[in-house]
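Before we start, here is the structure in question, set down as structure tokens.
A single protein chain has been omitted; all remaining protein chains appear in their positions.
Here the chain labels run A, B and C in written order, and each chain numbers its own residues starting at 1.
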């Protein structure tokens, strides 16, 4: 069976990446692409790398253009997807790549985003360890899915195994991320200019306040954390894509090294898209460029009394569009891996 | 039917890219990977981005390890593939990604490479216009194929349509290329260090002498040039992959603009992997990153009396490994496009 | 004596670079900095790298704020500096880093810029060879100076020696430039985003029409060209600064190699800031990063019948702000080299 697909926000980076991946999906057929200011233009005029879509023209984003598809991917600015989704049939599988439906807590929403809270949808990180099982089970049969925040899912996948196994403390976590600017979107801003970022490392949201923090905490609570605290600092570096998250946690006193490592081995054994690397090996972002793969390396720093987890993710794939498609596969009962690349584009 | 495949030189950049693409090819199955100094190691230890190959270990490159496969890809240093190929059955499809079998002229070989000349194999650029038809016809049924030089094929695809149509002169061609360093391989050299290339544009082989020059001239002669001359300057720029070739040629006096453009339209109408962009649109290398696509833009500069052709290619894909697989598809009678990506990984 | 200095457009890239260089000038003292939308803010809040200026606040750009200084540098958008300069005393040395006063020909101005033409000021490239002497003589005692276009001066310095000496033809010149985006300014535009430029080479103004073309032709006419034609293609590459210009020209038939090289040797012998490299050596942009130095390498490609000149310049220094200060030194009778760095910041 072929599922008909619409992608809104198709002129942006997340929308473009959805389309790149969907082009290779044997069961999905993109019939409609929508945008705002570039509606009416050929898709390829704003996404010139999508050469297999020369036949598509961008339409307005509306209930009319998006309705009537089996799947609708929303890659829209914060605060807009709720209204759009309300007009779509409850039988349509709707996957929101924006933030609107990620947080269960209205208080968190109010504190970090503000405006009306539209409630949480099934969170689209299948491999995420939960106290019982994984997030995958909550995606089966879902018709409303929230794709994750890219930084949030990277850190959550890094730390949740240790939280669930009780080998790391949930207080006093520290994550510092080297991130590419594509996660910040395509709207022109001075601080995202090439002249500003080339040859430079630029921190932002220092000292707390990044919107992915409550999303990380939520995921860690699902894994068993009581009241996790995390110092979270993203640093823009000169690569278009990629997240390299270095996360550290205090090891629970008395835990032996084998038990620590076993937590991650248990969590990701058999997973295709979240792979634990051998001891002493750590990932680079180029290893996962363009791939739906998260690579994780774990080290115990005995002198510092801390566990160090390094995770590499392509923010637009495993961090957003790939997670969305993987979750859609699960929701529809397809083989989870359908149409998704494992191998990175390196060098 | 599934064809069994061996890849030699699997630890290098061209070998790695062959494996990345082959992983998605539905008719090919990689059974053997070989290397030199890293033989005995798991493939993934030297190609950590190739997560679908965790089961393969690098073997020595020899007639024993390469023999018995339907296809053998050679990604070896210059001067070594002839001897390896001689030991393989004439029924085996052998595709050489090195330079040894690209040049028909022994004099050119002696002048630009030196050492013994092993003769030319079928040149693996299917879309290349020839005086009669394209290079594609010479690949059907071939059992020995020479994948092209990445810069050479980019420039040849840029200029051959105009040569064949008689709208540009074959003397006094000028090409300047912005190229990423991955084409120079994985051997550590000071001039290829990140410290040397980051934030810098570095020319090399200035004033003639680059080994791709005779290969370009050969291709242009196939398209009808009598005695082409070309000023060819590559410039290393800080991107890991990609070639942006800006080629200019004198327009044959009296040629009208429509006839000029028609030469490229005719050459590439119906081609999936070589696309002419609309008037006024020019490609970027990121549009073709990871894709087997060459994008070409053509402009007439009336004030300068020159045609300008800008072509973007991923040196490791359409420039090398993708060209090799596309040619193999043709040689074996498969659909030419099997297993090859059209869409670039952008941004 | 200390000269008092005002810099308008101090919030932009050219303005910032003027200030960086002026900080080390022993005879100049920056007293006033002006801007438009950021007037009222501390300079360092928009130019955080200028740590020696923590005492300065941006003022509005006006006759009142700029008046009363010995030197006024204008780094303003096109079309605005004429009016500002008209309000300044004729005794004030005014140096315009914008385009308004570069072109002598009103027809060129109309064709490439449009709007009112304000006439030409002394062109600020001291070393530029002219049929008789250099441009330097025209800067002595000047009180209105036009700093050059960065690409234009790089190409003009590359080719003018050969034109003057009659060793290269002035028709059918070809220049392709790898350029960093800082020359395009600090206004946020999608095509200048880091996400768009990282990992990519992006051509623009292909096929003629770049505003620096008439400026190059003007300079070559000063060197003796009758009616120069040039194919000029800039390519944005992922480095914040720098121009690597590869320029080729047909060698006048019958010219011997020694005479060709002598043209450049003669032109730049004794010049500190324009250096001809030894035969076989070519520059990289990192060699001149942050420096007021142009490095030039010259090669004769006998097979192609063309001369190849490769020049490296920092667009913001020798291409703009350094040229402005060097010209100011000459105009005021100071040692030409005062306060200007020769050595690049590499790696």
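Note that a contact is a pair of C-beta atoms (placed from the backbone, for glycine too) under 8 Å apart; a residue touches a chain by one contact, two chains touch by 3 or more.
Source: prediction; values computed, not measured.
Asker: What shown chains does the left-out chain touch?
Answerer: Even though it is not drawn, that chain still touches A, B, C.
Asker: Which candidate, A:15, A:82, A:242 or A:341, sits in contact with the chain we can't see?
Answerer: Residue touching the chain left out of view: A:242.
Asker: Looking at the whole complex, which of B:128, B:163, B:197 or B:235 touches the chain that is not displayed?
Answerer: Touching the chain that is not displayed is residue B:197.
Asker: Specify the residue from the set B:15, B:82, B:98 or B:181 that touches the hidden chain.
Answerer: B:181
Asker: In the full complex, which bits of chain B touch the chain not displayed? Write them out.
Answerer: Spelled out for chain B, the touching residues are 13, 180-182, 184, 186, 188-190, 192-200, 236, 238-240.
Asker: Counting contacts across the full complex, list the positions on chain A that touch the omitted chain.
Answerer: 171-174, 176, 178, 193, 195-196, 198-204, 206-208, 213, 229-233, 235, 237-242, 244, 246, 248, 250, 282-287, 289, 297, 299-306, 308, 310, 312, 346-347
Asker: Go through chain C and note every residue touching the omitted chain.
Answerer: 13, 16, 19-20, 23-24, 47-53, 182, 198-199, 240-241, 275, 277, 281, 283-284, 286-291, 293, 295, 341-347
Simple rule for what comes next: only the chains that are shown with their structure count from here on.
Asker: How many angstrom lie between the centres of chain A and chain B, each centre taken as the mean Cα position?
Answerer: Chain centres of chain A and chain B, defined by C-alpha means, are spaced 35 Å apart.
Asker: If you average the CA atoms of chain A and of chain C, how many Å lie between those two points?
Answerer: 45
Asker: Can you list the chain C residues in contact with two or more other chains?
Answerer: 193, 195-196, 198-200, 238-240
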